[in-house]
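Heads up, this is only part of the complex; the chains shown haven't been moved.
Which chain is which? They are A and B, in the order written, and residues in each are numbered from 1.
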Amino acid sequence: MEYMNDGQNYIVRIDKDENLFEKLIEFAKKENLTSGHISGIGALKDVELGFYHLDKLEYHKKKFTDDYELLGLEGNLSHMDGEPFFHIHATLGDSEFKAFGGHVFDATVAVTCEVNFRVFDELVERKLNSCIGLKHLELRRI
Amino acid sequence: MEYMNDGQNYIVRIDKDENLFEKLIEFAKKENLTSGHISGIGALKDVELGFYHLDKLEYHKKKFTDDYELLGLEGNLSHMDGEPFFHIHATLGDSEFKAFGGHVFDATVAVTCEVNFRVFDELVERKLNSCIGLKHLELRRI
């Protein structure tokens, strides 16, 4: 991993065989980042995706073990239980160019991963919402 | 819906059973936003997508009635006929992780929807371009 910033914007490169979440958490801790917007492209492998079944309040998870183009990574950084937490969804493309995706639980970088991160200057926390069975973003109520 | 900003950047949470466009328009009007960049993730249901047939100058529309992971929402806010208008495309993932998508005409939030909005400080308007049969962005000609 290498990264560079120009103030509020970071460009992060995560390298082949590095774990996506381990490196993003390392990046957030080193830079004392609490909240922000993340997007990116590259290639991933050993991806564990989830689909949330709202009727059962649980994720169905599936592992995808090939190499895939990362067509788009999108998400955010917030704090959950006092730790940085990245909520990331990804669209992946296989060797036949077919697209698939879901909530990303785990992934390893396959070739390179190029991430844009925009700092959000307020602390955003996640707290349990029992209606959806998940910790959602706590923002100022309007 | 709840939202928070740190100046030019907003994080918006739209909740289960809330209409995506109704809430985004409410957000834009309350904050007097005229233009900007929107992206996000979450889950959607009752999604009406469109594919534009340029030869007929019309959209083919289709409704998707299950719950879907919102792999990526991407678009912009501009003004059209004096009102805020969100132009949004979405990539969705079904329970088998297959991806599909199009121009979003309508959608309801299924679990939660987490949106990043970046204010653009100039008013951007849409005006009819008869060659494409759509109101496109009017920007400074170069």
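What we mean here is this: contacts are C-beta pairs under 8 Å (C-beta built on N, C-alpha and C of every residue); 3 or more make two chains touch, one makes a residue touch a chain.
Bear in mind the structure is a predicted one, so any value in this text is a computation, not a measurement.
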The full assembly in this file, of which 2 identical chains are displayed, is built from a number of copies equal to 3
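To be clear about the criterion, only the chains that are shown with their structure count from here on.
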Whole-Å separation of chain centres (CA-atom averages), subunit A against subunit B:
21
In the complex formed with subunit B, which residues of subunit A make contact?
35, 37, 39, 49, 51-54, 60, 62, 64, 72, 74-76, 87-91, 99-103, 118, 120-122, 124, 129, 131-132, 134, 136-142
Under the definition above, what is the set of subunit B residues touching subunit A in their complex?
1-7, 9, 11-13, 16, 30, 39-41, 43, 67, 69-74, 91, 93-95, 97-99, 110-112, 114, 116, 118
